[in-house]
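All protein chains of the complex are present and in place, except for one that has been dropped.
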Amino acid sequence: MSDPTVAAGEPMLEPGADLGRDDSGRRQDRPRSLGGDAWHELRRKPTFVVSMVIILIVVLMAAFPWLWTHVDPNAADLSRVRQGPSGQAWFGYDVQGSDVFARVIYGTRASLLVGVLSTVGAVVIGGIVGILAGYHGRLTDSVLSRFADIFAGMPFVLGAIVILMTFNAPGSNPGEVRIVTQVVLSIAVLSWPVAMRIMRAATLVAKQQDYVKAARGLGAGPLRIIVRHLLPNTVAPVLVYATISLGANIGAEATLSYLGIGLRPPVVSWGVMISDAKDYFTVAPHMLLFPAAFVSITVLAFVMLGDAVRDAFDPKSR
Amino acid sequence: MGRYVLRRLLQLIPVFLGTTFIIYTLVWAIPVDPFAGKCGQRPCPPAYVAAMRAKFNLDDNLFVQYVKYLGRLFTGDFGQTFSGTDVSTLIANAYPITVRLAVVALVIEALVGMTAGVLTGLRKNGFADNLVLVATLMLISLPVFVTGYILRGLFGTPRGTSFVDLIVPGIVLGSLSMAYVSRLTRTSIAENRRADFVRTAIAKGLPTSRVVGVHLLRNSVIPVITFLGTDLGALMGGAIVTEGVFNIRGIGGLVFTNIQQQQGVVVTGVVTLLVLVYLVMSLVVDLLYAVLDPRIRYE
């Protein structure tokens, strides 16, 4: 009965015949909420559908790589080093003689993991600091904003180089978990101020809404105001940022690996493959282009998704 | 206005100190011995190590080291490498090249991005709009080194470091921002073209070129110019990948080689300089905003 789609199929009853049914029938007439409206808008957008399909494929590749290839990504055969694409190996072989297609599939997991975790990290740190700064204002805002400025002022790539080189002196060989954690933290630490600014700005706007003032007037505590009244209104812009930034962070992983300071073997990631391939670009471009294409398409999907979601939540853009 | 500038300058000081202190700590708190391998095959003689430790104040605690470093920095002394080269000389050789590259990138992204943004903003959902949309999506999703390799494959590495030589690397460096500029301009133009003041300008009987070129554009470039201002600093900091791909000897390469050689003093010097550029540019952008939009008042 509470499901409006069920009620829609029922014949109209006489008014007052059954109060419960009458109520569920009336739900149909209720205007859609902003969220519902946005969802309705999104489903009709081709960019949204395309990006969701790509993301689904990427997630499946990360979760179940063996579904896509039976070749062992680490099997090396020096007799076929740097061979180009063929029917045997669609994407050719790399400098170790490993199958590039299999490595691209198996590399999805690490690349996606770094992208997701660093985004979550940045959004959680930035979101909390931003909402606190926006809600409390005054001195708290000043201190937190300056604190964020400290990290915003660091150049991204140079900052990451300094951090990662400090914790892993050249020539050292950090473990798999350790290097992934370090790369994730470096990206998060250098990018959280953006999430913080977005959250702070959204909070400042939401705080001025009359119902928030009313809730405060009625004696609601800060935690309740933040969770019940501010968050629902500030989460949309941060989510849009998170989606686009997830793509950007996958690209950042590739860039850091390309510079030789990000993930490194035995971890397989798109960035690691690109790093391995860069010195052979002129003789064997396929080694670089295939993982780079996967990076690009994945980034593209997340950017398109973010665009679509933003447009759907912004009635002005229609 | 004067008081506002003063307040902003005061705000910059803790940010500058915070950023540089973190970088200094990271660079100098390296857990490994900075002198390993500095003296050929054998370990360095104790006298040399002692002298070096004294020179870099390595026996002080980190905070005191930092304050001493900062004190020298304010007299214009960036310090010396372990081998005795002045860091300021190294920076003076590399920095102008990076600045030139960043400026070339900025000019290209501003020209191309704004033109594309204006054209698409005026004719939303037309063919050109969709073309530019796809192009910007491509630029945003291609990692810089991929764009770099492709253009290097087509045009080769630059012969020198003149502005003309740096055009191709500049396109690569500015490509991501170019996409942002065009999107920002497009949104801004599309928002403003239905604005009441544009309608007034038309109702006044002004020619279309003037309505668009003066009334619409002047209002729409405000966010774009502020973006370009903050981007200059970001371009310098991000030039490292482009410099690597095109073999340009700017500060990116300088930092990279010196981190590998544990030359912390060079790294801190370059990063400090970049932080300074970023902070000054953000102040300039704030002030520029007031010039561009008379409604903004700084009390």
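For clarity, chains are labelled A and B in written order, and residue numbers in each chain start from 1.
Keep this in mind: a residue touches a chain if its C-beta (ideal position, glycine included) is under 8 Å from a C-beta of that chain, and two chains touch if they have at least 3 such contacts.
The rule is simple: contacts and distances are computed from a predicted model.
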item: Undisplayed chain, where the name is taken from the UniProt record, one of "Oligopeptide transport system ATP-binding protein", "Cytochrome bo(3) ubiquinol oxidase subunit 3", "Arsenical pump-driving ATPase" or "Na+/H+ antiporter subunit G"; value: "Oligopeptide transport system ATP-binding protein"
item: Displayed chains contacting the withheld chain; value: B
item: Of B:Leu10, B:Ala47, B:Leu154 or B:Ala203, the one touching the omitted chain in the full complex; value: B:Ala203
item: Selected residue (touches chain absent from view) among B:Leu12, B:Val212, B:Ala234 or B:Ile259; value: B:Val212
item: Chain B residues touching the omitted chain (full complex); value: 193-197, 199-208, 210-212, 215, 218-219, 222, 292-295
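Simple rule for what comes next: only the chains that are shown with their structure count from here on.
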item: Geometric centre distance via CA averages, chain B-chain A, whole Å; value: 25
item: Complex contacts: residues of chain A adjacent to chain B; value: 146-147, 149-151, 153-159, 161-163, 165-166, 169-170, 247, 251, 254-255, 258-259, 274, 278, 281-282, 285, 288-289, 292, 295-297, 299-300, 303-304, 316
item: Interfacial residue positions of chain B with respect to chain A in the complex; value: 11, 14-16, 18-19, 22-23, 26-27, 29-32, 137-138, 140-146, 149, 153, 191, 233-234, 236-238, 240-241, 244, 252, 255-256, 259-260, 262, 267, 270-271, 274-275, 278-279
